[in-house]
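The structure's right below; bear with me while I get my questions together.
A single protein chain has been removed from this complex, and every other one stays in its place.
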Amino acid sequence: MSGNMLLEMVRKPLVVAIALIVVLLFLGEALSPGFASVQQILRLLIVAALLGIVAAGQNLVILGGREGIDLSVGGVVSLSAIVAGNLMSGMDSGIPLAILACVATGAFFGLLNGLGVTLLRIPPLVMTLGMLGVLQGLLVVIRQGIPSGRAAPALSEFVTRPFLLGLPGIIWLWIAIGLVMAFILHRTVFGHRIYAIGSNEQAAYMAGVPVKRVRIALFMLSGIFAAIAGICLLGYSGSSFANVGEQYMLPSIIAVVFGGTPLAGGKGGYTGTMAGAVLLVILQSILTTVNIDESGRQMVFGATLLVLMLFYGRGRAMRA
Amino acid sequence: MPKLKLSGVSKAYGATVALRRGDLEIESGEVHVLIGSNGSGKSTLCKIVAGSVRPDSGEVLLDGKPVAVSGPQASRALGIGIFYQELSLAAHRTVAENICLPDMPVSAGVFVDKVTLEERAARYVRLFEDVAGEGFSADAPVNSLRADQRQLVEIMKALASEAPVLIFDEPTSALDRAQVDRFFEILRDLKKEARAMVFISHRMDEIFAIGDRVTVIRDGETVGTSRIAETDPAAVVRLMVGEQDELAPQTPEPEQARTTTREVLLSVSGLSGPGFVNIGFEVARGEILGFGGLHGQGQSSVLRAIFGAGLVSAGEIMLKGERLAARTPRDAIRRGVAYVSGDRGRDGVIQGRPIIENVTPIHYLRNRLTIARPSALRDKALRALEALHTKFATLSHPINSLSGGNQQKVVIARWLIDRPDILLLDDPTKGIDLSAKADLFALIRKLAEEGMGIVLYSSEDAELLNNADRILVFNGGSVTRELTGADRTRYNLYHAAYEAA
Partner (left out) sequence: MAAEATLIPRKTSGLKRLFERFPFLPALVILVVLFALNGFYQPRSIGLVGITGLLKTYMPLMLLAVAQTYVVYAGDIDLSVGAIVSLVNVTIIVLMQQWGGEALPVLGAMAVGIGVGLACGIINGIVVAAFRLQAIVATFATSIFFTGLALYVLPVAGAPAPAAFWRTYGGRFAEIPFVFYVVVVLAVLLYLLARTRLATQLLAVGDDAQGAFQSGLPVTAIRMKGYALCGLFAALAAFCVTGDTASGDPLVGGKMTLSAVAAVVLGGSALSGGFGTVVGSVIGALIIGLISSLVYFMGTPSEWQNLVQGLAILLALMAGILVGRRARA
């Protein structure tokens, strides 16, 4: 019986993720002393925050169900980083306009995705895949002719330097996003509606939920979160370069899955996703610490992801 | 020795017990009827035999020997064929491919042997040739067929197994008279071949026409088996319902007294749409208007159309003297219309979510709330649930932890926090237990007394006769008869439902 309870505990994605994070920190420290130092952990958290912010939007779209997924987030991150870089071009005074422009851009592409998915009923995977192609094309257009932009000093400082209680601003931002997400999902009617359409869209519709509007909002939020991540990424790397966002596309989905939100939607939440993002980043970081080739690193990373997935959301057996 | 014997078979899904103790014995050469109300465990029992559900306990004996039915493939190998109530067809494949799907003939080991496949399929298609209707052919994709035709394909698929044991889980629910007759002829032939057959149906006349023995299941337990020749419908129903033999007190007081102060809440005129033509009626404050007739004669489509969830091509709906042209359920809810579907799994229950979230959506919408404060809503939610005697642990338990009847109560309770003017009930008691039905009808009458206008469609005649003040009988998409006062008899209802449209 207690074994059963232990098993139940182990099945809880958040518990698994946090336990694994602790294990990996110890492992990292053992492999390379200093891995689990405060400095290192802060650096990891900054990287995790970037992924986590993208994953917030991804999480919302997935929660909304109907095969919800957003493959265009990577494109929005890249675009946002470039737009922000060009608008601020190294000056603090450009920050407000840059934020405004980026958020508007993210919301715009999210809106297009949402309209395609709801009004035209294009499957999300197809719609956002097509949008990714458009965004990548747009990146080429913008980068030609305009010199590559640079981050404003205040932005870089916000992302990389301690801001309050020794934590950089981006980590505070991430915590704030976590709180806002928790509030939205559990304490707003909108949040309840997200779960409702993800769990049973028809029943939600019959209970008066404006299904299409909610779904469009989810895609817009996904675009906005990706845009915010793009700005932060600019601050992290100092200058914008091509396709920086691509590396976030599938990892943002994995972070969500590791956080306990199945791709079918309707259940899960953002707290788990945050842990999932940290887990992914630590895993990658450990692999860069140990002294093996890029090839070995990728193999171990891929295999570890598979093993971890065995803990999460395995499909139902055909014969119950 | 029975051909197939099940003893003490049980199955639970988490807290929900689907089958408590299933016993069944089938002889070769008999049609064995299995009967019980919805959710009593019949389908679970069948699926255990067919290998698609894993039993928790119990024994299956074939020809007296215990066998392990480890899956559908194993079941087929043991000589068991099944018709699934929810059908097991591949929508984009042809009729012939579906018939042969479980055991596709191959040539050279890998290629589909089209000639053999078509020959084999033709054998079973031929059986229903003259009753299958227009558009039915061996090369038609299944998704181009009507509901009754799909059901025929599933029958053919089961027959094509040529298994000594055949299980038919509600094979006739969508078939017309001629199709059922043909099916029964086939069953009689199979009886001569000494096949052992299980037949599930809710139609008493069918059961007595084809059955040899009948086994009754109630609340997941086998309660008895008798020879059809030695029993009668009344006795079977008594076994089915157990102690409580009537679901609600007989006819409420006549409604003459109230007609003087008749205030019309809902008035529908000339309403047409897919599945219904020129429907007109009025619902007064405090009235329970019944929709009767055979299943699928447009009753449900009319209710959904009023609620904004179905199409309207012509006609007018007036709510309290104002035009109600709801384009979505959202519009209708805001105007004070409520709708409860009998298909709670599809239209009602938000699976996996807490009970509180299943009770509150209408309240949020009607009060245009944006912040959800469960603690503030607790009392309102509890009061609504209490009105229906809903049994649940806490408001934060997932709705799936409840029995079917209690889930439906939660779905209905969401309409009770803010009272609507009009309550549309679309076969609301489908698949829920008798005590839940009694609670529900007691509440409905109370709501009517308090001034709500109620439209009740029920597929069970007794529910209509006991609860509705007036009954409109639907036939072929229009209202063919109105039964009021003393005319509300089972005979009249039956007669109006079956007469040609």
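As written, the chains take the letters A and B, and residue 1 is the first residue of each chain.
Quick note on the criterion: a contact is a pair of C-beta atoms (placed from the backbone, for glycine too) under 8 Å apart; a residue touches a chain by one contact, two chains touch by 3 or more.
Nothing here was measured: the structure is a model prediction, and the numbers come from that model.
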- Item | Neighbouring displayed chains - absent chain, whole complex | A, B
- Residue of B:91, B:115 or B:393 touching the missing chain in the full complex: B:91
- Query: Which residue, B:72, B:329 or B:405, contacts the hidden chain when the whole complex is considered?
  - Reply: B:72
- Message: Among B:1, B:68, B:112 or B:178, exactly one should touch the missing chain; which is it?
- Response: B:112
- Option from A:87, A:131, A:181 or A:233 whose C-beta touches the chain left out: A:131
- Task: Taking the full complex into account, find the residue in B:21, B:146, B:334 or B:366 that is in contact with the omitted chain.
- Result: B:146
- Message: Under the stated touch rule, tell me which residues of chain A contact the chain that is not displayed.
- Response: 67, 69, 71, 116, 120-123, 125-127, 129-141, 143-145, 250, 253-254, 257, 262-263, 293-303, 305-306, 309-310, 313-319
- Query: Hey, which chain B residues sit against the chain that's not shown?
  - Reply: 47, 50, 52, 72-73, 75-76, 82, 84, 87-93, 97, 101-104, 106, 110-112, 134-135, 141, 144-148, 157, 274-275
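Following the convention adopted for this analysis, only the chains that are shown with their structure count from here on.
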- Message: Report the inter-centroid distance (CA atoms only) between chain A and chain B in whole Å.
- Response: 43
- Message: Which residues of chain A touch chain B once you look at their complex with the stated criterion?
- Response: 186-193, 195-196, 199-200, 202-210, 266-267, 318-320
- Footprint of chain A on chain B - complex, ascending: 13, 51-54, 71-72, 307, 309, 328-330, 333-334, 339, 341, 346-353, 357, 360-362, 364-365, 369-373, 414
